[in-house]
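Here the structure is laid out as structure tokens; the discussion comes afterwards.
Here the complex is missing one protein chain, while the rest keep their positions.
Now for subunit A:
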Amino acid sequence: MKIAIIDYGAGNIKSIQFAFKRLGYEALLTNNADIIKQADKVIFPGVGEAGHAIKMLKASGLDQLIPTLKQPVLGICLGMQLMCQHTEESNTKGLGIFNVDVKKFTHAVKVPQMGWNTISNLKSSLFKDILEGEYMYLVHSYYAEQCEEAIATTHYEVDYASALQKDNFYGVQFHPEKSSSAGEQLLKNFIKM
């Protein structure tokens, strides 16, 4: 099993590598297009600011590569948001994989949302053996709107899509690598796809 974690200089991605290690898998941090193409599974992480992140992707040509990948791809947090059409963060155009826009929470709630919130309306084998209403760890100020491609819903100010799927592309707003045993289950499910 070859797992590639796309390394484009975005935040703390070691945690994802460690999470796979705890499950008994070696995952490689890489920005090499050939290694990414040949991997069995690809993780597209992202912590930080969207405008800066998309610039980093473009600098290495990864913005062109990612939408063409054929194996299962999992975007996490900002990674998921960058796979959408557009994000309000720095008015940034995304990779356009998911047919949904990313908005900012208003000041009606505390921003960022930080902590454990529930996921429901689970619609994919990504959530096999994960219960409706399970808690996952989230840290974010922007969210993907509720849409047809949503495979999980979370409520914070509004009901929003906390996970998305289109074909071989998956995205989760929460951090499975920091979401205790439920998060580990999700990573196991992803490996089995």
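The rule is simple: a contact is a pair of C-beta atoms (placed from the backbone, for glycine too) under 8 Å apart; a residue touches a chain by one contact, two chains touch by 3 or more; residues count from 1.
One rule holds for everything that comes next: contacts and distances are computed from a predicted model.
Visitor: Given the options "Chromosomal replication initiator protein DnaA", "Carboxyltransferase domain-containing protein", "Imidazole glycerol phosphate synthase subunit HisF" or "Electron transfer flavoprotein alpha subunit apoprotein", say which is the protein name UniProt records for the missing chain.
Guide: Hidden chain, UniProt protein name: "Imidazole glycerol phosphate synthase subunit HisF".
Visitor: In the full complex, which of A:Lys14, A:Lys37 or A:Lys166 touches the chain missing from this view?
Guide: Per the contact definition at the top, the residue touching the missing chain is A:Lys14.
Visitor: Write down which of A:Gly51, A:Pro67 or A:Gly115 is the residue touching the left-out chain.
Guide: Result: among the candidates, A:Gly115 touches the missing chain.
Visitor: Considering the whole complex, not just the chains shown, which residues of subunit A touch the missing one?
Guide: Listed in rising order, the touching residues are 11-12, 14-15, 18-19, 21-22, 47-49, 107, 110-118, 135, 137, 139-141, 155-156, 175, 177-181, 183-184.
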